[in-house]
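Only one protein chain is missing; all other protein chains are in place.
Should a chain be cited, it is by its letter among A, B and C, assigned in written order, with residues numbered from 1 in that chain.
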């Protein structure tokens, strides 16, 4: 385990739970005291402030990177060099260039590599993606992923040099990959339009941003990210298709509602902001955030020699999209997604999706009126004239 | 009453209900049969297919325009000419030029004019705006208004020439005015970024669009409009401020949930798409959509000689914003909102909003950790260094 | 208007709103100062502390009783004597004996009488009842009505002699009449089982009770009432039928959700208990509680010479059911509902409702399994043997 902070503890809590077979052996942190405390808390075999030592230790079968963003590259390169399988937390890089270097390193070294994108592993998300893949929603038109809270826990997040950006890099990486899963990873992300601003916090990076990613098949992946939201952690996804829609709420409204006058004042949930009034705890936070299913997929894939659902290549594509978002926020126009290494479908012609009513007409809409009548709105294919008729 | 279609009926149902004092006297429709049927259904005094006759009739105290978009201008000009108070449905014009002509006409004639923007009058919205004005949410950073359904009822909506556009003009007018109310009408809308596409229906206009409006105070008004949504009528608003957030759901989740195997098959709600399974009816549709409170404000203002909450000037600003949205959807960049007649505050300097921790530091974030510790993340005003400390 | 307290103000706010034609002319209160203040607040013609004077005043077309429970009888008798139409707030009497005396008085005098049971007039409830009547839920099996909050506003409620009881009489009257509407008023309430206790408040009456009312058709009307609930005003109804279910939430979850850090501290909603954290205001409280639709029905019925939806006879039946509830809470067994004057259907044989599979078998259940198989569980009519088969 490289890292001993907030996310490292979430990982450890998820791995050392529910009678799982996998165990963390040792921990690295730049600050030895932190490493020691983590080691004791999770009863590990050892700790160190020497990254190479941790990676190369013979007991280390897999390297698990839970470090600040600016240390991912170094850690991945060292793991690849050591020939060890590596799992890296999100975002993969601070930008596509870093991500590509990591991707190349693990592929050259031939080591297993997994991208720890937990929100693409929440049980709700996995079932929703499956439902989309089964066609329950028809052709996907739009997805929206929203992640908003009052800001991250550690100081390095707020430092643009260490993090690579603000809310876009911290939260947008989740949202963009969620969209890719729903829309289909084979569809190339073409261009991005993004607004970003620093509205509240005295930082150089953005603390609020909204972006649209246009995919080759015409679908739009929208992201809404913010470090300025008040009210807890807002994690919501939506998908719209020609045959249906899905709404997911992963944190603030999951069927657990509680009112308390505040007599007791115990910890309620990650990023919750109050301890009285109406509160919305989550049953099992790690589970709701996807950690257990993520590690199951990672270690199962490692053992079976298959690819995990989320790979370093995915992390690279995500970084490339976010790079375009940063550019667009400055240029104030749509910016192309630059992907020197595209492995999905070549962008093609989406083709016509119109529904035919009869040989001469497209069907615009069919509707049941309050009185039971069925109304059709039709368009003449030749003349373009729009008419309505009751059936 | 000018018009006898879907919206005219909603208006009549709202006016002739709950023992209100106001009454519709006569109705105009281009199609005499429709006018006759409407007249009979609501037991009016008369009907006609001559617009001027309806307007100039001595019993007509107020002209109520519920016509297709391309007829608003003509009807308003005729009303102004007749010196009659006029209430016009949304959007005011097909574009800002038409809206400005209507605004000028009523102001020159000195007649009372109200903009029938019903969704700015829903009881939830009125209370939410009041709460925002009282400061419960602090400084407003972002609003989102979403209106999505499977498409409008009448054929003229689908014809760009008659309607002035697709989902943007039909639904975006609501969303933009909702944002202006939350952000404050005194703040000038500066520029718009908009994506629009025709994803499903065989029409020339857009059936899906997403836009961002940047206001002079830095707040963003987001709109999401669609004629491609499946699942009913999705009406949701959100507001984020520095001290809180509001989420409104005006149609699909209002505390009325119903499951039926489908034995009975009665009308459930406007734009609902099924009659079995889980359904989400609305108690009193007209009320939930704002019609009663809208007409109360309009007629009260008329009698008191004050301005209604929603005026022709508001309608004009909305059209100007939507004009910029249409432009942006084509140019693929932010487009300025062109307002030759701006009556709010001059765009100024937003000023710094940062919170001070002490003389040397800004406060980035304060947080209570699971173990009860309070963590501060600070930024040195001079050096910009970001540090964290536990209290 | 007789009374000037909390409920009188809700009535006045509802009547003097939304451009309604009806007006309150004068107000009576035992305390002259309260009458005066009420008169001024609502700009009435006059006030008095002499009830007879108020009733007999020539401007008084209708008597509206918003008095404490122990004054209803006196006020109704005086109104009947004066030959004036009378509307009385809930509960009608402190017990069935009082209610019967009022019913007899208005019927003897031949005056119009309406029972102001507002929660049977909420827009959601009206639509739900209509849906039930249309058969969307099949045969009704069970209803549940829950009303719970931290306790009423005025002192007299807490005094058993004035109120006639505690939460049962104050809130149970709503719940029982809600159940009767869903189940069908023609079905006779047969017996009641009730638990009641004084769990929190230092009073003689119950502050928490749960009861079951068995109707002649086998349906159960459940009520849950409490003055000990923390979290606001909990108003929820449920109905179960053989073909579906309805869930209504009339106050705490109506599509209006708000988080605030508490910077502003304004009034949020009736019986809300906090001004920060997550709050759940209601758009238009009077509307959501049924007052406008109630008065519309009352005055429309009065003008048309028909019966309102809720009559003094209904109030009497409700009191008789609550009498049985009080008895049962003491006797700890089911107690019969004593109705000397029953105007609905005579209790008969409910008959068999079983579904036949074929000549020899009843169908217990049909189910689609995860693998798509259809499983039938059958009961042999003769032998009673239960078997399952896959189709």
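The rule is simple: contacts are C-beta pairs under 8 Å (C-beta built on N, C-alpha and C of every residue); 3 or more make two chains touch, one makes a residue touch a chain.
Keep in mind the model is a prediction, meaning the values are calculated, not measured.
Although one chain is omitted from the display, it touches the following shown chains in the full assembly: A, B, C. Among A:56, A:71 or A:249, only A:249 touches the chain that is left out of the view. Checked against the full complex, the one of C:15, C:87, C:240 or C:279 touching the unshown chain is C:240.
Touching the chain that is not shown, out of A:1, A:78 or A:128: A:128 (per the contact rule at the top).
The residue touching the chain not shown here, chosen from B:125, B:195, B:215 or B:280, is B:280. Residues 17-22, 122-128, 131, 134-138, 243-250, 253-264, 266, 281-284, 287, 292-293, 295-296, 299-300 are the ones on subunit A that touch the missing chain. The missing chain lies against subunit B, touching residues 230-232, 259-261, 273-274, 276-280. Within the complete assembly, residues 141-142, 144, 148, 150-151, 153-156, 158-159, 193, 195, 197, 199-204, 208, 210, 212, 214, 218, 220, 222, 224, 226, 228-231, 240-245, 267, 332-334, 353-355, 362-365, 367, 370, 372, 375, 377, 379, 384, 386-388 of subunit C touch the chain that is not shown.
Convention: only the chains that are shown with their structure count from here on.
In whole angstrom, the spacing between the mean C-alpha positions of subunit A and subunit B is 33. Distance from the subunit A centre to the subunit C centre is 49 Å, each centre being the mean of its Cα atoms. Our note on geometry: subunit B versus subunit C, Cα centroid distance of 36 Å, whole angstroms. Across the assembly, subunit B contributes 243-245 as residues in contact with two or more other chains.
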